[in-house]
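Certain chains of the assembly are absent from this excerpt, and the rest are unmoved.
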């Protein structure tokens, strides 16, 4: 049996199903579902007997196939013939979509890949350090969170999650700091802004309380009903 | 400016990543973009005509010298390393990310019919894919897209240069 060796090269249940369809020269738009289900289950059996790690997704598709098969066995009700949906339709759509991407992946692989087919120059002049404003290399947040994960891997779990509320507060604090750096002082009402939503008002208020507690800002009021002015407290 | 072609040639030569016209302009000062572009296209033609061991290509929004396609085997011999290869799983995941970006992981899982965690993480580590933001739906799942390095490695000027996806045929009833 030629196909045993091929079992572990399937990229997933859809890949296996496509292989069975091609191998048996089946029209993908009219899949004989009973036949293909039998073939599919047969392959799963072989995979099991070879002790291959059978991912849950393979079993999920098996149950989908069996479900479609049972639906197709039901007699078609004449009264509904107008809108009768083929129970295979969704599966076929999924197979075609997957097939498209599988082909696309093969085409991508055929391109002239850097460091595989083509190479750039090895010229590496001495590193010179220069001062001044420089742009940053493209860096992704993935690297940031990965760096964080590495250093906190020894710390307890609960320390690891970021808290959306705390982050919103930090955002608002940062915005206020940004504005204060430019405008020196801002009135309380300015900060709250006009027509902003409740959420912004609440976080602004919380941010100001937090910033006062942390002595990041100072608030002054000329008289008891006067305008409240906010200043930076930190000597930056 | 005299010698503009030679200057640009040397700049592209020493740059680690594809050099953009904007960057060249930043260095040369008051030179029109058009003049720079013309000089580069002149150079490209020259290299092509000479059948040199390397050529000037437009990639990832900039320009870079690269060895000729058909000489890869010789260079592999010099480098002494096995050529970098992508697993089919990585390539399929990358294809979905490239064509469907910005895309959430659940959608890639659905299209490929498997859990793509492993291959997606590999792509993030190789800097071919990156997190680009969050989708504005409950749970705010992460969205993924491709990087500039993806363009560089796959020899693409920009994303619009990706060959069009074979259209999904409409299902006939």
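Labels for the chains are A and B, by order of writing; each one numbers its residues from 1.
Here is the rule we go by: contacts are C-beta pairs under 8 Å (C-beta built on N, C-alpha and C of every residue); 3 or more make two chains touch, one makes a residue touch a chain.
Treat the numbers as computed from the prediction; the structure is a model and nothing was measured.
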{"item": "Full-file chain stoichiometry, since only one instance of each kind is pictured", "value": "A x1, B x2"}
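Methods note: only the chains that are shown with their structure count from here on.
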{"item": "Whole-Å gap between the CA centroids of chain A and chain B", "value": "21"}
{"item": "Chain A-touching residues of chain B, taken from the complex the two chains share", "value": "13-14, 54, 64-69, 72, 75, 79, 83-86, 88-89, 91-92, 94-96, 98-99, 111-115, 124-125, 127, 130-131, 147-149, 152-156, 163, 165-166, 168-169, 171-173"}
{"item": "Residue ranges of chain A in contact with chain B within the complex", "value": "9, 11-15, 29, 55, 57, 61, 86, 89, 92-94, 96-98, 100-109, 111-121, 123, 125, 138, 140-142"}
